[in-house]
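One protein chain is absent from this view; the other protein chains keep their places.
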Amino acid sequence: MILPNLILVLLVGGALAWWSERFDSSWPRLVALLVVLADLSYLLSSLTTVPLENFALVPVAADPASWLMSYQLNWIPRFGIRFELAMDGLSLVLIVLTLVLGAIAIVSSWTEDNQRQGFFQANILWTLAGVVGVFLAMDLFLFFLFWEVMLVPMYLLIAIWGHEGKAHASMKFFIFTQFSGLLMLVAIVVLAILQQQASGIWSFSYFDLLNTSMDSTVAGWLMLGFFIAFVVKLPGFPFHTWLPDAHTQAPTAGSVILAGILLKTGAYGLIRFTVPLFPEAALEFAPIAMMLGVAGIIYGAVLAFGQSDFKRLVAYSSVSHMGFVLLGVFAWNALALQGAVMQMVAHGFSTAALFMIAGALQQRMHTRDMNQMGGLWQQMPRMGAVALFFVLASLGMPGLGNFVAEFLVLLGLFQVNPWMTVVAALGLITAAIYSLIMMQRAFYGKPDDSRRLTDFGSLEMTAMAVMIIALVWLGMYPQPVLDLVQPVIDSLAVEVPLVAERGVSVGAVQ
Amino acid sequence: MLQTVWLIPLLPFLSAVLLMVTAGRMPRPLVAMLGAGSVGLSAVVVLLFGMQFMQAPEPYTLTLWSWMRVGDFAPQFSFYIDQLTLVMMAVITGVGFLIHLYSTEFMEEDSDYSRYFAYMNMFVAAMLILVMADNLLLLFLGWEGVGVCSYLLVGFWYKDPANGAASRKAFVVTRVGDTAMALGLLLLFTELGTLQIQPMLDAANNTWVSGDTLPALAALLLLGGAVGKSAQLPLHTWLPDAMAGPTPVSALIHAATMVTAGVYLIARTHGLFLLAPDVLLLVALIGLVTLLLAAFTALNQHDIKRILAYSTISQIGYMFLALGVGAWSSGIFHLMTHAFFKALLFLGAGAVIHCLHHEHNIFKMGGLRSRLPVAFWSFLIGSAALAALPFTSGFFSKDPILISAFEYHGSIAGIGPWLWVGGLLGALLTAIYSFRLVFIVFFGEANTEPDRQPGWRMAGPLTLLCVLSLFGGWFALPLASVFPAESAHHPSMLIEGISISIPLLGVLVAWLVYYQRKVSVSRFTDSPTGNSLRQYWHSGWAMDDLYDNLLVKPFVGVSTLLRGEPVDKVYNGIVGVCQLVHRGLSESQTGKMRWYATSMVFGLIALITFLGWGI
Amino acid sequence: MEGVVIPLNHVLIVAALLFVTGLAGLMFRRNVIFILMALEVMLNSAGLAFVAAGTAWAEADGQVIFMLILAVAAAEVSVGLGLVLQIQRRFKTLDMDQARRLHG
Partner (left out) sequence: MMAAASQALLAPLVLSVASLALMMQIAFRRHSYTSWVITCLTLVLSMVALVPMSKLVPLQVTPLLISDQYSLFFSLLILFATLITALLAKDYLQHRAGENEEFYLLLLLSSLGGLILVSATHLASFLLGLELLGVALYALIAYPERGHLPLEAAIKYLILSGAASGILLFGFALIYAALGTLSFVGIGQQLTQLELAADRQLLVLIGTSMVFTGIGFKLSLVPFHMWTPDVYHGAPSPVTGFLSTVSKGAIFAALMRLFIDAQLYHYQGLMIALSVIAIASMLAGNLLALQQSNLKRLLAYSSIAHLGYLIIALVVYGALRQPQMAVEAAGFYITAYIVTSLAAFALLSMLSSDVRDSVLGNDAEVDDIDHIRGLFWRQPILALMLTIAMLSLAGIPLTIGFIGKFYLFAVGIKGSLWWLLAALVIGSGIGIYYYLRVVFAMSMKPQDSDQVLVVPAKLTLAAKLVICILIFTMLYLGVLPQPLMEYLGTVTV
């Protein structure tokens, strides 16, 4: 029951936060924060009941005990749909990320003057619930359900509490993700029906669908259905255009959740579903997918450089960074996959922090335009220093999580496709270019002494400190995360043999 | 004692973290104590460590923790100390401490005192990790770390956008090299299965034969990193601009330590480079061309720091030349002596600037010999060593390089003497531009009056560095076990004589032109050719313009062109089509009932026709 | 009951002609009264077809349906005429082309 409770706590907590507004408008955020922290401690405390050696077990479909936790309930027997949740190392890592960033998102909304705090916090918690559900669902129908449902509160967050262009941005966000979701729904149903025709029994369970046999054309189409849905969410080039708009217009907490967590569901889907469900089709498609990844890295970076809107710049940097994830997944070897997961986590923290800074700037200066900033270090040295740290993280400074991620991806990719690696590595240069120009335009330069700006307070600094520590930890000693994820990769390798590790490149290089 | 080696980078690192976290709330004396003291303490630990180490000079490895482990890829957080490392550590902490001490006075009036020391300490820590790393990934961590600190310190005075531009340029240009290096790491791991330097070199030796493509490629990629960091052609353009930072920063980072990291990298992985003789020759050629180019440029500058910057590029060119011709120890030796005398020169320049209201233009100085005696002596000794006048430290390190170049026999036979001639030309130019500086700044008429004299914290380090610059060449470095044996030098007396006399000739020329003003160059420089040549040299062979037009402008142009998000046009097009159809269909809803009835009849007819088609 | 048997097809053709007449009235007349009449013609043409078909199959069903149609037509027209009165009162016209506030 632990897994459904994880989701339930957030759902009910959301309602609670909404309700608590009756007493005082400052209550909801407090309630929301407590709910998320309670959920996190509930998760961590219940993990202590899992035997330590289980963390190293390779999760096997047939054996629920090989997963860290699992839960099953018949739901819609007509179609063999079950309320099936399971957690392995990958899910665990991402859920912890979700809850930590969720708490940070709530903190980031602390000083924002949002009307209707109650409903605002409720939407945040419901989004988190949806995301946690996505990371846990092992029934494809259920997965789709969470996948879509998390969009609604997110949509409301942008549509109600967004900035000047919220109507367009929220609509674009919703239509892009929803439409691609429909393609995935079709693919899911086709897959289930193929399975049903083969076995005679309806099932949407991931484990039952894993080895559905189908001819390669069908597999190719179905793979594409999943792929597009996930790549839109990731977002990968050329389906990324919703992201800058959504990010720019969302309230700070929305941006934090969107960038920090929501994008990761796309990456998670690619790893968990796209490749294992359609191994041959996916690997055949891999060169194109990787090409899109590389294109995203470069394109995102070039566009990031051209932006004068702080949030837009960070948004495009996300496009660039998530290209690495796409590369990592489709290079499909242990190094690259570990890198992709690491990138998900590290990018979650670094970008969330940058959005928080952007939000803080907007709140203080009522603009996101960097042309109107400059010299902010003078007035807000703490914010400047923190921004500097995360800029460095985002440009791949060794010793911080993002570097580990990008290096692992490149290392894995190099063994598969050296030339693509060379192009992708250009992303390291371009990242430096856009990150530093952002730093320059916002925080360096001549300060405008007529401004009165308050620096980060202790609450914000605490949130930042959490993320700084997390990134340093990931950069200096990522082993715990790698160890959690390794069994998952081993289990994936059972479904889809990993791409050969070493020596492949000899011929290609010579 | 040996186990405490981890203290060496940790001390400055902790100090840096402490300074950052307290964020300027610490009293200044404490900041100074912490900033300089931590590095000093590090230096002491290095000294103690070195003494113990030299008793049984075996490479010492200390593993702190396993960094990450994915399959075979398992780089560790571990240090590898041998004589080479020790030399580097000594230079970094020793010279570093002196510069820190100097800074405590130099930066005293700056409002961001503690931020400065935080960055500086962080730099020292990163640099130490760079040289102590036992694997290339950890080395890369230090490598990027020093890059970032360099970026931060060049742009330390952030309120001037020009400084920001200079710091970004420094970072981005070196990042180009770093990216090549990262690719080299990928290649090396993929082919050899490890990034731990010593096992990797062994594996390279076992797997590859000299002259193979792969080692050449790997070496080339590492060389890319090295030229970036060490400001060699074609990635040297950032260093002159990097002078925007505080002068002690230039002394520490852009003269004594960081910029020599490329030299260290090549020396450290010499086993790999030996497998790629062509690349090694390329190293030598890059060094030679760079040293000449930079020397010519230095001749034409009037910013005191830029002169020193070009001279740094030029001197590192010598080190590359040394590495390229296989004079490994000489290269490292020159690295060390260069650290002494170039730090001295920079600090001396700093003293001049400090005391002259931040004046950089040498033509606005002059006659400072008696008014700033400390600076004058520093400069005189530093320039002598730089010009490699006999019996200064620079002489002892540069001379073997030229000799080795002369005796080079690598992949292209007979090129050695030419390398030697180039090196000599460089030496001549070096002597000329360094003494041009001395004569213009310290002799002649006084233009600007100093408003203060350096205090003991500035004078002390200067004095110590003077001593090192003069006598630093008298003791030999214990590097024999690290590098392959070099051929014994038995040059003819003639060669030796020429090598010694060339710098003297240069000083003479400088004396004639810039002190006696007997020989006027203005006739030449004022002629059209001369003028354009001067302009050309002044701008550093117009490399900046080249890159600007070739890379920067296109990039900015493309990003401006794309900033409106062209991909969105596709989606907007779809939306547009939908809206168009919507409008069209809405028009059809006229509200006229007869039209509605007609449309129904048309529908009926269409349906009948369609169904009747089959019959 | 001897007499000329009219073939079913002929009756159907007549009915069809009537039907088309009705449709044409619907499409081309503007006055709502005439439109209602056209509607009647259409319904009755269907009735004619039913009667003829019922006769051809020698069944009563056709006639029964015709009776039903008559009832339906009467109901429709009575409601229709009620509306026409209201239209005249409120719109002051019976021209259906004028009644187009609802559109788009």
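Annotations for the structure displayed:
A, B and C are the chain letters, set down in written order, and residue numbers restart from 1 in every chain.
In this text, a residue touches a chain if its C-beta (ideal position, glycine included) is under 8 Å from a C-beta of that chain, and two chains touch if they have at least 3 such contacts.
Quick caveat, the model's predicted, so the values are computed rather than measured.
For the chain that is not shown, the touched chains among those present are A, B, C, taking the whole complex.
Between the chain not shown and the residues A:M1, A:A15, A:A167 or A:I288, the one that touches is A:A167. Touching the chain that is not shown, out of A:V58, A:A159, A:L210 or A:A295: A:A159 (per the contact rule at the top).
Looking at A:I2, A:L183, A:I257 or A:V485, the residue that reaches the missing chain in the full complex is A:L183. Here the missing chain is touched by one residue of B:A480, B:L546 or B:V581, and it is B:V581.
The chain not shown here touches chain A at positions 75-79, 115-116, 141, 144-145, 148-149, 151-152, 155-156, 159-160, 167, 170-171, 174-175, 178-179, 182-183, 185-186, 189-190, 193. Counting the whole complex, the residues of chain C in touch with the unshown chain are 8-9, 12, 15, 19, 22-23, 26, 32, 35-36, 39, 42-43, 45-47, 49-50, 52-54, 56-57, 59, 61-62, 64-65, 68-69, 72, 75-76, 79-80, 83-84, 86-87, 90-91, 96, 99-104. Although one chain is not shown, part of chain B still touches it, namely residues 578-579, 581-582, 585-586, 588-589, 591, 593, 595-597, 599-600, 602-604, 606-608, 610-615.
Going forward, only the chains that are shown with their structure count from here on.
Centroids of chain B and chain C (each the mean of its C-alpha atoms) stand 96 Å apart. Centre-to-centre separation between chain A and chain B, using Cα means, comes to 37 Å. Only residues 23, 26-30, 35, 96-97, 99-104 of chain C touch chain B when the two sit together in their complex. Considering their complex, residues 237-238, 240-241, 244, 299, 302-303, 305-307, 334-335, 338, 375, 377-378, 381-382, 385, 388, 392, 397-399, 403-404, 407-408, 410-411, 414-415, 418, 421-422, 425-426, 428-429, 432-433, 436-437, 440, 443-447, 476-479, 482, 486, 501-503, 505-506, 509-510 of chain A touch chain B.
Listing the residues of chain B that touch chain A in their complex gives 20, 23-24, 65-73, 77, 137, 140-141, 143-145, 148, 151-152, 155, 158-161, 164-165, 167-168, 171-172, 175-176, 178-179, 182-183, 186-187, 189-191, 193, 213-214, 217, 555-556, 558-560, 562-563, 565, 567-568, 570-571.
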